[in-house]
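In this view, the complex is presented without one of its protein chains, the others remaining in place.
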Amino acid sequence: MNAGSTGSRESTVDVTSSELLAVVASRELVGKNTVFAGIGLPTLAVSLAQQTVAPGIEIVYESGVCGAHPSHLPETIADAVLITDSEAVLPMTALFGYVLQGGRIDVGFLGAAQIDKWGNLNSSVIGDWHAPKVRLPGAGGAVEVMANAREVFVVMRRHDRRSFTSELDFCTSPGPDRALRDGIRPLGSGVTRVITDLGILAREGVGEELRLLATHPGVTVDQVRAATGWDLQIADDLATIEPPTEAELRLLREDVDPDRVYLRRSDPGPRPGRC
Amino acid sequence: MNAGSTGSRESTVDVTSSELLAVVASRELVGKNTVFAGIGLPTLAVSLAQQTVAPGIEIVYESGVCGAHPSHLPETIADAVLITDSEAVLPMTALFGYVLQGGRIDVGFLGAAQIDKWGNLNSSVIGDWHAPKVRLPGAGGAVEVMANAREVFVVMRRHDRRSFTSELDFCTSPGPDRALRDGIRPLGSGVTRVITDLGILAREGVGEELRLLATHPGVTVDQVRAATGWDLQIADDLATIEPPTEAELRLLREDVDPDRVYLRRSDPGPRPGRC
Amino acid sequence: MQNPVAESTQPVPRPDKTVTMRDAIAAFVADGSTVALEGFTHLIPTAAGHEIIRQGRKDLTIARLTADIVTDQLIAGGCVRKLVSSFVGNSTAGSLGELRRRIETGQPKPLEFEEYSHYGMICRYLAGAQRLPFYPLRSYGGSDVPSVNPGIRKVTSPYPGPDGETEQIYVVPPLSPDVTIVHAQRADRAGNTQIWGLTGIQAEAVYAAKRAIIVVEEVVADEVIRSDPNRTVIPAHAVDAVVKCPRGAHPAFAQGYYDRDGDFYRGWSQISKDPERLRDWLDEWIRGTRDHAEYVAKLGDEHWAGLAVGEAWSEPVNYGRRL
Partner (left out) sequence: MQNPVAESTQPVPRPDKTVTMRDAIAAFVADGSTVALEGFTHLIPTAAGHEIIRQGRKDLTIARLTADIVTDQLIAGGCVRKLVSSFVGNSTAGSLGELRRRIETGQPKPLEFEEYSHYGMICRYLAGAQRLPFYPLRSYGGSDVPSVNPGIRKVTSPYPGPDGETEQIYVVPPLSPDVTIVHAQRADRAGNTQIWGLTGIQAEAVYAAKRAIIVVEEVVADEVIRSDPNRTVIPAHAVDAVVKCPRGAHPAFAQGYYDRDGDFYRGWSQISKDPERLRDWLDEWIRGTRDHAEYVAKLGDEHWAGLAVGEAWSEPVNYGRRL
C-alpha cells in the first residue's frame, strides 16, 4: 500500500475533501501504466500522479480517446477538447473489445451508489429493479471495467451506511467472488482500493473482504465501523494516511484544476476533526 | 435467365474466348446491386455491366475497397489505384463481417480448380490434402463468399472433365446442400451460374443440380456432356447464347480493357467451330 | 505505369439519396418500429428525434446505449413503448425526469425497459451487423443484470479453458433495428459518410439495421469524400437516406462544427423534473417549430456564437497516384 506521500512538509490546514481524495488516490497509482477513468476526482488523481508517482501513466477514456492532451479541463469523458490533439480515437468496438476486454487496463476507476464487503457494486436502482424507489443511470461500462481491469479503485466522497451496505439492492458490477460462483472466471482482482473521506479500505483479490487499511489523521476505527454497514475487518498494521503535502496541493491547485472545476469551490471540506 | 444481348447487330467474327466470357457474364448481372469480384474476367464483366445492363452496380473488393474509381486498370484486388479516389476503404473485419457475412452481397464471383454438379468448389488441393499432388492457394475468402453471397457466379475459361468432376478431391467452398447436411443454414443459393467456353450451366437453389441452360452457337449438347464429368442434366428450353454485339465488344475493347490486360493479347480464341 | 482507363468511359451514375428530414422519417420510421439512435455523446441524432415527435410516431422501441435527452424527449412525446439501453442518465449533468417517472412510478403508463451494459449493447450491434446468432462477451458473470434480462444467456466453449476445464461465457442476441439513424459531419449524395472525432458504434448500428438514415452537417461533393476514403465510416451501400440538417445534434456537439451545449444539459434536469414544464417545452420547441431550421433560428445567433469552435486542421496524407 502506498499511503505514504512524495513531498516534503505536511500541510495540515485548508485541505478540502476533494483535494484529500484526489491526493490519496494519486499515490495509489505507483507502477500503473493504463488507467480507465471517468471525469472528476479520478482524472484529477491521474493527472496528479502523472506529475508525481507515475509519470508515464495513460488515461484511456470510455469514449475511445487515448493519449489526450486537452487544451481545457474536460467536462465529460467525450468532451471535444479531449479529442483535438489526442494520440488516438478508437471506435467503441476496439475500446471495449481490444483495450478493456483485451486486458490492457491496469486500473479502472468506478463509482457506485452502494458497495458491499466483497467490492460488489450497485449503480442501477435503489429498491426493487422492477419498481425502483430510485432509478439510477445503470451499468454503462462498469460491468466491463470490473470484469476486465486488473484492479478497480473506487472513490467515495461520503463514507456512510447507506453506501457501505451489507446487502446491495442490485448487483450491477460483481467482483470476482460472485463471478466465480456464477461459473465465470474474471481477469482481474475486482475492487482493491476504496478511498473515502474516512480512510482507505483494501482487498487483494478473490476470497478477501475489504479491510480498513488506513485512516485519515484524527479518524478513529470506531468512527469508520459506525459508518460501514457490515462488520468491518481492520488491518493488523492499520496506518494513518499522511496528509497532502504542499507540493501535491500546489500541483493540484495550480496545474491540474486551477479553476476548481472538480475540486469544487463550495466543497464542504473534510469532516471536522480531521486534517 | 438473361442470355439475351442488349445491343443491335451481331458480331460473329474475331471474338476471343475472354471477350465471350466477359460479355456473357455481364448480361447475367441485370438487377444486381453489389458484386464481390476478383480482378480479371469478373471485373471486366462488372465494368461492362455498369455500361450496359446494370448502371448502378457496385464492386466490393476483398481488400476492403468500395466504390473504386481507378485511374488505371488494377492488377490485383488490392492495387493502389483502386484505393486512390475510392469512396470507402473498410478494415477487413468490416468487409468480411458486416458486408459479406452481413448479407449485403448480391453476387459473388468465384473461380475453382474443380466444381461438382451441386456447385461445390475445390480450390485447395489436387490429390489428398495431407500429401497433395498439387497444392493450390486454398480458400482465401471463397468459403465466405459461398456461405454469404445471395448467389455465386463461376467463370471457367476451359470446360473439361478435369474441372467439371463427379467427385471433388477436396471441398473447399460448399454449396447450400452440403451445408444443410452439416446442420448449418446458409444465407444464399450457392452457385447459380457457371459461365464457360461451352455455355452456361445454372441451378436455382437448394436441392438442384447444375443444368445446361444455354450453349454458345455451334456447341452441341453432346460436346458439353463429353466435357462434363457427371451425367449433365439439360434444360427443357435449352437456348443458344446470342454472340457479343458490336456495342458490347466496342465497350469492352475500347473502354473497359483497351490494353487487353485481362482480355489477353495471346488469347487462343474460342474453340474451333464456335462464334 | 500502364493501362490508363480510356477517357471515354462513361461515369457510372450514382444514386442521389438526399431527402428532407420530414420525408426520411415519414418513409422509414413507422409506428411500432425498432429505431436505433446512436452517437456516443458526440453527434447525437437529436433533430431526427424531434421530427419523430412532430410526426407523432407511436409504440416505438428505441435502442440507444446512452439514453439521454433525446430519449427523454421521445418518451415524453408519447412515441416510445420500449427502451433498450445501457445507461439512462442525463450525461453527467443530472437526471432524465420523464424516464425516471415512467420507471419509478409507472405513470402515466409503464415503460418497458430492456437493460444491458455498454459492451452488451455494442455486442448486440456487432451480432446484428455480422448476422451472428449470438455474440460472446466476458461481462455479466455474477451480475444481477441477466436476472432481469432473460436475453442474456450462457454458452459453453468447445475449447478447454486455461485450467483445462470447460469454460462458460455469457452471450447476447443480435440487435437488428428496422432503421438506424445517425448524425455525421458529412456525406456525399450517395451516402458515403465521413465522421471524425468520436466514431462510437455508428457503423455497426447502421450495418445491423434493415434501413439507415444519415443526418449530416454538410452534403459534400463526391471529390471531397474520395480524397480520403479511409475517413468513410459508413459506405453508400449501407445507406438509404441522406438528410442535410446543420446543427442537428444539438445539444450534443459535432467535432469541428459546434461545441456541446453544457447549459442545456444542466437545464434539462430542471425542465424534465416538472411534467408540466416538460410538456410546455415540447410544445414550444418541438411541436411549435416546423423543422430543425426553425429550432436553430429560435435558439438565436447569440446562442450559437457561444458554441462556436476554432480551427485545428488535420495534416493531409498522400494517397499517391500511379505515374
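Order as written gives the chain letters A, B and C; numbering starts at 1 within each chain.
What we mean here is this: a contact is a pair of C-beta atoms (placed from the backbone, for glycine too) under 8 Å apart; a residue touches a chain by one contact, two chains touch by 3 or more.
As the structure is a computational prediction, the values presented were derived from the model and not from experiment.
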Sole residue of B:P70, B:G108, B:P174 or B:G199 that reaches the chain not shown, by the stated touch rule: B:P174
Residue of B:G31, B:G56 or B:G138 in touch with the missing chain, whole complex considered: B:G138
Subunit A, residues in touch with the chain not shown (by the definition above): 33-34, 50-51, 55-56, 58, 60, 65-67, 69-73, 80-81, 83-90, 94, 97-99, 101-104, 148, 187, 254-259, 261
Absent chain, residues of subunit B that touch it: 39-40, 62-65, 75-80, 83-85, 89, 91-93, 96-97, 100-101, 120, 124, 129-144, 147-148, 170-175, 177-187
Subunit C, residues in touch with the chain not shown (by the definition above): 1, 131-138, 153-159, 161, 167, 169, 171, 173, 185, 194, 196-197, 199, 224, 227-228, 230-231, 255-257, 259, 306, 308-323
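Basically, only the chains that are shown with their structure count from here on.
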Two chains sharing the most C-beta contacts: A-C
Centroid spacing, where centroids are CA-atom means, of subunit B and subunit C in whole angstrom: 39
Residue numbers of subunit C (touch at least two other chains): 126, 203-204
